[in-house]
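Remarks on the structure that follows.
Removed from the display is one protein chain of the complex; every other protein chain stays in position.
Should a chain be cited, it is by its letter among A and B, assigned in written order, with residues numbered from 1 in that chain.
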Amino acid sequence: MASRIRESIFGQALASVSVSVLIGFAIYGALIWAPTEKTMGFLQRIFYFHAASGEVMILAFCAAFIGNVGYLIRRKIEWDWLAISSVEVGLIFNTISLVTGPIWAKPAWGIWWDWGDARLTSTFVLWVLYIGYVILRRMIENPERRAVVSSVFGVFAFLDVPLVYFSIWWWRTQHPPPLITKPGGLAPDMLKVFFFTMAALTALMAIFIRQRYKLEAVRHTVAEMQIEADYRNEGGAK
Amino acid sequence: MNSRAKSVSLTRAIASVFAKELRVEFRSFELLTSTIVFALIVVFVFSFAFNPSAADSRRFGAGFLWIALLFASSLMLQPSFTRERANDSLAALVLAPIDPFAIIAGKLFANFFFLILVELILLPAFSVLYNVPLLGIIGPLAGVMLLGTFGIATVGTVFAAIASQARMRELLLPLLLLPALVPLLIASVGATMGLLSDSRELPSAWVAVMVCFDIMFFTAAWLFGGYLLEE
Partner (left out) sequence: MNHFGSVVAAYMFIWGILMVYQFTVSKRVSNLRQEVERLKETLERGKRN
């Protein structure tokens, strides 16, 4: 048990350092290297991390879905650890894209929130759905029940994602169009920075999920040891 | 789950759970009366809060109607699993030699039926209170109501089974259910709004979204709902 928790310190340090370097390059690319956009100017530099966070969020929720289905089929608690870790990390990136969106929208369009924006609005619905997943887990004590019940909920939440997106997108077309049209095509250099940022944040997501997964593993060990200790104590009292 | 001998066919099992739910409810009408009163209160409260003119009602009435239904159903679906707790009768149901999905489906169809009964009273009241004539569009409106209600009943029944296993279940069900029903709400309001407008046109895109929603989640309930009942 304990050996599984103890990981190679060197490997972890190497991973953290290389991800930090990647993130550093991404920040440099987004803030300095990328050309300044003509109409929006410097403000458009929020886009790189804002949009990349949105994409990474989708990746994390996909990983959570795999964990949910994996648990329901295989019944190994490790799948459930993957699911909760991915949901939590996905929620972090979800929050980033939710908060940076309005910070960008206010100076660009004069409003904080545009309900007609299908992506931002569906990101908000996803945020509420997956917060529900985290709250649900806190309300169930038994680890196996929790895994089963939250896996079923996770599957339903994930199936909802495309429906949420398309229904909001269609809904928008019935409403007045957004105040200012969004930047359509990106310059090749901008696209390069965007893809690089996405790669860096994906690596960060992987590290975060791994760490969160380890937390769940240690928690499991503690629970098992606690049961053993309680058992011994009761045996000793007799 | 599949190893268990299924001595009763799925449809017969669903039918008997459905009949049992109806018998329990029709003994007291507790759930139906309170839900109907609650839905009417919500519709009332909206008219006090917004004081809509006849033109406003045509534009926003669809939204009021569906919000009232959504709130009412998030309360009504709650007891479908929790009221089995009193005598631990759910355990007995689960022990029966039937596919666990039959229990979910039987309750799902029963909830669907109850919600339709609620709508049969809510719709005329809505029509009178908001001055919205519904008789001319009764056919397509019925279709929209059936599709939307089936979606609510499907996701709602599964989520009621989910919430019933957690602490604070009364609070948890609306918290989980309402965001999940967002696409259905948008589509049903869109479709109803089209019917209430002057052109009385049924927007086919919204009907398609509702059909997709219903099929997707009914299939998901079929595939995964049974897991919620295992001991």
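Convention: a residue touches a chain if its C-beta (ideal position, glycine included) is under 8 Å from a C-beta of that chain, and two chains touch if they have at least 3 such contacts.
These figures come from a predicted structure and were not determined experimentally.
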{"item": "Shown chains that the omitted chain touches within the full complex", "value": "A"}
{"item": "Residue, one of A:Ala15, A:Ile58 or A:Ile92, that touches the chain absent here", "value": "A:Ile92"}
{"item": "Of A:Leu22, A:Ile46, A:Ile84 or A:Val125, the residue in touch with the unshown chain", "value": "A:Ile46"}
{"item": "Absent-chain interface as seen on chain A, which is shown", "value": "2, 5, 27, 31, 41-43, 45-46, 49-50, 53, 92, 95-96, 99-100, 103-104, 106-107, 204, 208, 211-212, 214-215, 218-219, 221-222, 225-226, 228-229, 232-233, 236"}
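By definition in this document, only the chains that are shown with their structure count from here on.
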{"item": "Rounded Å distance between chain A and chain B, as computed from the means of their C-alpha atoms", "value": "31"}
{"item": "Residues on chain B engaged by chain A in the complex (per definition of touch)", "value": "155, 158-159, 162-163, 165-169, 172, 175-176, 179-180, 182-183, 186-187, 190, 205-206, 209, 212-213, 216-217, 220, 224-225, 227-228, 230"}
{"item": "Contact footprint of chain B on chain A as seen in their complex", "value": "72, 125, 128-129, 132, 135-136, 139-140, 145, 148-149, 151-153, 155-157, 159-160, 163-164, 166-168, 170-171, 174"}
